[in-house]
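Removed: one protein chain of the complex. Kept in place: all other protein chains.
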Amino acid sequence: MKHVLIGTALAATAVTGATAQEVTLGRFFGACEDAGTDTTASVGEACIIQSIINAADAELDGITVTTLPTDWGNYYDQVIAAYAGGEPPDVHVMHRHRVPQFAGLGALAELSGDLEAAGIDVSDWAPAALDAVSFEGGIYGVPMDFHANLWHVNMEIMEAAGLVAEDGSPILPSSPEELLEHAAMVEAATGHDYLAADFAQFPIGVRLVLSLMWQQGENIFTEDGTATIDTEAARNAVTTITQLFDAGHADPQLNYADSQQAFLNGEAAVLVNGTWVVDFYSAEAANPDVALSDYYVADFPTLFAEGATWADSHMWAIPASLKRDDPETYAAALQVLAFINAHNIDWARTGHMAVRNSVLASEAYAALPHRDEYTGTASIARDTPAAENYGAIQDVLNRELQAIWLTGKPVGDALSDAELEVQDLLDG
Amino acid sequence: MNRGYYWLITALSIPAFLWLIPTLWMISLSFQPNEVLARTTSTTAFGLVPIPFTAENYAALFSFGQTPMWFLNSAIVALGMTLGVLAVSTTAGYALARLEFPFKRAILVLCLVGLMVPEQAVFIPLYTMFADLGWHNSYHALILPRMAVPIGVFLMMQFFKSIPKDIEEAARIDGVGWLQIFWHIMLPLARPAMMTLAILTFLYAWNDYLWPLVSAREPERFTITLGLASIQSNFAQSEGLGRVMASGVIASLPVVILFLMFQRHVVRAMTAGGTKG
Partner (left out) sequence: MAKGRHRARGLTEGQAAAVLLLPFLAVYAAFLVYPFLNGVWISLHDWNLLAVAFNPDAREFIGAENYIRTLWGRNIEWGLFASPVMQTGGVLGIGLAFFGYRSGRLTRATALALGIAGALFFLMPGFHPGEGGRWYDRRFWPTVGNTITFVALAVPGVTLTALILAAALDGETRAKAVLRTVFFLSQVLSVTVVTLIWQIMFSPRQGLIANVAQALGGSPIVWLTDQQLAMAAIVITTIWWSLGIAMILFLAGIQDISKDIYEAAAIDNARGIRAFWYITLPNLKRTITLVVVLQIILHFQVFGQAHLMTQGGPNDSTQVLVRYIYQTAFRDSELGKASAMAVVLFLIMGAFSLVQFILGREGDER
């Protein structure tokens, strides 16, 4: 009752921050109204995370968790504005690739000294997970997942094209040439496109090209900050994809929703998309009204020398100001993070890969739908390069790549333009 | 009515129907199941007829406890902003239109210049200013910055200029003070123009997005536009198109109703002054 009174009084006078044990939480993933508190029954990113948060709110004594609604498209803008205004949420989710930007400025609390007391066992984190939240020797967050690009496969189409191995797994290409051959086989057998992906909206095309560059042992910029985009490797990566467009085996005009719809309608053999849709597509494939019926999840195939696929991590962070100014709320916020950390297996139900060794080794994890089909992804997952303004760099790449396949800009021009602009961004 | 009139109405009905189609489509989609829309939006009559039908999308939105509160917030903010804008615009508009005082031209120019300041140019200074004052998360934080928009002043000034001077002069001769003239004579005359301004401001306030997005941090202070936007997930279009459309319909409904109720005033407003002369 007391909290309610204090809360009301504070809300009424519009003063924020110092509420005793109220933890405000900022996140993307979208909202889920009826998530409930059952963390094992919810479906989809939004509802699973919200059920975990609701459960934390219900089960943690003396702590109320308030989810601040945010807008996905403007999430980071909103968080940055909140930091700049001195009122960031007490806990917020972020991507690993943003750590250099936020931690580099001292925005995030360094947590290494307090995690154990809160009941978070750092030694249980997979090494890559620890790496994801580390910055210059400190720990700046609690990792929640790895997410990576996968190949979502329609086995019916693969079957028709004779691209299924004896063990029932799809036969995927091992070189750009083979990719084109497979695409032609699918076309000949079914008349459908081989590959669909969002090439026109979100930077999924960028992540595809990045993966293909990494597979050749190259990157878009070096450690010392030199852009290396106008290169042979980048050209190879780009033409691997454009050859499909040129031969009519893929459609560059599809955006996220369109490409997904094409895949669910059984109009494409393969959809390149992330781990986050595995549970959604499994559910759809089980629906008799959906054309897709035989769904398989495959690791991103190796088309060049070494395996690699784009990956990132979601993690939870606490503002440095909270640790400094408000130890009580800071302790409560850590409790919330510990709760989320303890429910790592529930979050993994989305299709994301877990971060805790104990979860990764558990039977419950192995029993998740399709999980055994993409076990190889963990070892080929590559991170986006660390850079303070990676957001801007990714936008440059997305723009120039879209210029290639949507507006016919010559590959050389686009890559040299991209290199110039990325260099500008790296130079600050 | 002559033949030309009917011809005109018929000819205009076609573009009018086309004009309505996007809205009708949105409404129709909002009544179709999400699973179906994930596959195709064109089930019956290009999706313009909601078959298969479901009210599930609306039920889901209203099962979310905060929707009524967001409506209430929107109403408070929109009404507050409307009253505020009316108050400052009528007074300033009248002074600029009818009174003589030093620096009048300078003030006029200053207001005009203010029209050209892009929202994004004042956004961050305003944001940090409100943060310093600890004002975020409040109704006044959502209302005050929008009262500084000079467009209302211009509309009211334009209107007061069109009222014939003799009414005022007669009152002056009778020894009525300027403020009394404003309050007892001019304001009643200005009612239609105020109505227009009120409706335009209300529309603007209701649909305001960027500022509430960063200023209202607690769900208790969210407006409906913001709240509904916040429950659209990143890839909402692909997974919950029907519900997104339903949220669009719900957010728009009050302003549409309001407009339909008051639409006669919108047009009549600016003309009343002119035709009195």
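As written, the chains take the letters A and B, and residue 1 is the first residue of each chain.
In this section, a residue touches a chain if its C-beta (ideal position, glycine included) is under 8 Å from a C-beta of that chain, and two chains touch if they have at least 3 such contacts.
Computed from a prediction, not measured in an experiment: that's the story for all the values here.
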item: Touched by the hidden chain, restricted to displayed chains; value: A, B
item: Candidate in contact with the missing chain, chosen from B:Ala59, B:Leu72 or B:Val113; value: B:Val113
item: Touch criterion as defined above, residue of B:Leu61, B:Val77 or B:Ala92 at the omitted chain; value: B:Ala92
item: Absent-chain interface as seen on subunit A, which is shown; value: 73-74, 76-77, 80-81, 83-86, 101-102, 105-107, 200-201, 252-255, 257-258, 261-262, 320, 389, 391-392, 395, 398-400, 402-403, 406-407, 409, 417, 420-421, 424
item: Touching residues on subunit B - with respect to the absent chain; value: 1, 4-5, 8-9, 12-13, 16, 19-23, 25-26, 29, 37, 40-42, 46-48, 84, 87-89, 91-92, 94-96, 99-102, 104, 107, 110-111, 113-126, 129, 144-145, 147-151, 153, 158, 172, 175-180, 182, 196, 200, 203, 206-207, 209-210, 225, 229, 237, 241, 244-245, 248, 251-252, 255-256, 259-260, 263-264, 266-267, 269-271, 274-275
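Quick note on the criterion: only the chains that are shown with their structure count from here on.
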item: Mean-CA-position distance for subunit B and subunit A (Å); value: 38
item: For the subunit B and subunit A complex, residues of the former touching the latter; value: 35-36, 38-40, 60-61, 63-65, 124, 127-128, 130-131, 134-138, 140-141, 213-214, 217-220, 222, 226-227, 229-239, 241
item: Residue numbers on subunit A that touch subunit B, as the complex places them; value: 11, 14-16, 24, 28-31, 33-34, 44-46, 66-74, 78, 81-82, 84-87, 89, 256-257, 260-261, 264-265, 280, 284, 287, 289-291
